[in-house]
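Yeah, one chain of the complex is gone here, protein chain that is, but the others are all in their spots.
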Amino acid sequence: MKKSFLERASAYPHIVWSVLFIIAPLIFVVYYTFTDADGAFTTENIARLFTSNYVLIFVNSVCLALIATVICLVIAYPLAYIFSRMREKWQRIMILLIMIPLWMNFLITTYSWMTILEDTGIINSILSVFGLSVHMINTPGAVVVGMVFCFLPYMILPIYTVMSGIDEKLLEAAADLGCSGWQRLTKVVMPMSLSGVISGITMVFVPSISTFYISQKLGGGTFQLIGDTIESYFVGTAINYHFGAALSLVLMILILISMAVMNHYTDAEETERRRIK
Amino acid sequence: MKKLFFAVIALAALLMLASCSGGEHDDLYVYNWGEYISDGSEDSLNVTHEFELYYKELTGRDMKVHYTTYPSNEDMYAKISSGTSNYDVIIPSDYMIERMIEEGLLAKIDIEAVCEKYGAECYYDYIGEDYRGLFYDPDDEYSVPYTYGRVGVIYNTTMVDEEDLGGWELMWNEKYAGKILQFNNSRDGFATAQYMLGSDVNSTDSEVWRRAQAEMLRQKPLVQSYVMDEIYNKMESGEAAVAAYYAGDYFTMLDINEDLGFYYPERTNVFVDAMCVPAGSANKEIAQLFINFMLSPDIAIANAEYIYYASPNSLVFEDEGYIEDMGEEAMEILYPEGFNFAEELNSYAYRNLDSGTLELVNSLWEDMKITGGLPADVYVTAAVLAVGIAVGIAVIVIRKKRRARFY
Partner (left out) sequence: MKILSRIYLILVFIFLYAPIAVMILISFNSGESTTEMQGLSLYWYREMLRDSATLEALRNTLVLSISSAVISTVVGTLAAVGIHRMRNRFLRGAVMSVTNIPMMNPDIVTGISLMLLFVFVGTLLGLESYLSFWTLLIAHVTFNLPYVILSVLPKLKQMDKNIPEAALDLGCTPIQSFFKVELPFIMPGVVTGFIMAFTLSFDDFVISNFTSGSSFETLTIHIYSMIKKSVKPDIYALSTLIFAAVLLLLVVYNMSDRSERADAKTEKRRTLRFRGKEGGAAK
């Protein structure tokens, strides 16, 4: 009987903790969304979300996050492939090198990017030697650069993990059966690495859609993203917990839906494979 | 194997504990504007540390000053009024003091009584006559003035043409698109537009505020960013060419970039920043000791020379050494001759607004801040990518169905 106690009770602290500090806070987000400052029920906060300004903020965030995610994927996929074909010792070093920037505080690195991209910054002072200049800071492009920098490792790592698990023999077999290099890539490597790609996409898309600070520093003042807006309602000048909660609720639902869609496809993939077997 | 790693962690923990054992001490939480105290950087006097020493000498107890900063009155108000954190000394501006007194957020103070209790020398009497009984705190019950000044326009002489200078219009000049910095707080921001339009900054007429918002929206495409303390780096490096800001800070920037120029437009804000104690403070007496300490001659002069704001403390503005250190140009801008402080403050200060107007101002400001989209090509790119992804998924699904049928 003693054994069953350990069995049953050891997860309890975690369950209690989850209820108190994961579920209860989310209930409070919903509660604050549907109440006003006096605690009375209202749907005004939700209604206000659908005015043009706020819809535009959501669209802005989705667009930039989408672009950043695709760029990350385009950069990371070949890189992960190159890594996975390296000798094991080198693979380890490369992954370590990819992970080190993750340890740097993103506030500081974002500030460094400002130094690099500014009109009087490093790139422009190098270009000015040749009499050139490019305006980069305070544009959506600069924000995308900041996002790609911060989240690129999260795309590389899962794809690499999956690719390094692909057995060399499968590729050899494909070659023996007459596949060209390109065909091996599209017919063998790509389908097998799909799950890594999908977890990479979620790991990049979620933080980039909700990012704040990066857009404040690199984007200038002419457009705003959802993360900055939420922050300004909680710690900024426009304090309004109720409306801020509404914004976060919608953001959360948006993300959960896109994750569900993603997961649906990976699950379909898995069951399919199992059935084929 | 991993022992080495754990040894490192254990060492860190040990170091941490060792530095932890500081023993018992009193605490004081000071919440101030950024760059608004002599902080010991670059061989200046470290005022908070000096206070710790002073307090130790006075009472024999250890003291730890926790010093944090806010970028604007409105940010500070948000923190104090939400009650999420506790502070002992804050330095709001006039209109904000008026509002906080009205809402019961400030505690009454009596510096003289506290000084007497602790046997400290009191410096309150040295506050100049002109700076007492001001409109926001007529009986001087809640606040002790720290600095005063006016808002002006800072520009980079190498980037801005001489003939464009003089008025607020410079901040709306399309020639400097992308090089203009605007205030990131509602009162100062709207005021630049209102002064330019010649309207009243304390109006209760919603039309006045809407007109100001329209001007701000017109300005928005030209604005590089909305800043408070970020202004220093941007003006110093020449990243921006035009900005409105408080006169004292101009000299801080001038120290680093000598190409900067400054002028007061004809109509501009006059402000007083005063030290107060929030009603929720847990250390009200120590807070008042700190305020008194800030008035003492060495400290007040160190602060005034570090932040370059005009001081209402006669121990400062009558001090020969201070006047010499500041130099002629600075004295002219900070303490202009024939400047009648009381009169100017009465006609050009911001006043607290009634709650209806305040709400309108805040929502107009928020509205202005969030208006604006990305360039069209960004949307087009995103749309193309979205379509591409959708097609990709569709292809995969169709292929899979076909394959499933095959098996």
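Per-chain residue numbering starts at 1, and chain names A and B are given in the order in which the chains are listed.
One rule holds for everything that comes next: a residue touches a chain if its C-beta (ideal position, glycine included) is under 8 Å from a C-beta of that chain, and two chains touch if they have at least 3 such contacts.
Nothing here was measured: the structure is a model prediction, and the numbers come from that model.
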Chains in view touching the one left out: A, B
Among A:46, A:79, A:179 or A:192, the residue in touch with the chain that has been omitted: A:79
Residue of A:11, A:47 or A:190 touching the missing chain in the full complex: A:11
Where the unshown chain meets subunit B, residue by residue: 1-5, 8-9, 12-13, 16, 19-20, 27, 29, 31, 34-35, 40-42, 49, 66-69, 71, 79, 82-87, 228-230, 232-233, 236-237, 252, 256, 280, 282
Contact footprint on subunit A, counting only the chain that is left out: 2-3, 5-15, 17-18, 21-26, 28-29, 31-32, 75, 78-79, 82, 88, 92, 94, 96-98, 100-101, 103-113, 115-116, 118, 120-122, 149, 152-153, 167, 202, 206-207, 209-210, 212, 227, 230-231, 234-235, 241, 244-245, 248, 251-252, 255-256, 259, 277
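Definition applied: only the chains that are shown with their structure count from here on.
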For subunit A paired with subunit B, centre-to-centre distance based on mean C-alpha positions, whole Å: 33
Subunit B residues within the subunit A interface of the complex: 72, 74-75, 78-79, 81-82, 178, 182, 185-186, 220-221, 223-226, 237-239, 362, 365-367, 369-375, 378-379, 381-382, 385-386, 389, 393, 396-397, 400, 404, 407
Footprint of subunit B on subunit A - complex, ascending: 53-54, 56-57, 59-60, 62-64, 66-67, 70, 118-120, 135, 137-140, 220-224, 229, 232, 235-239, 265, 268-269, 272, 275-276
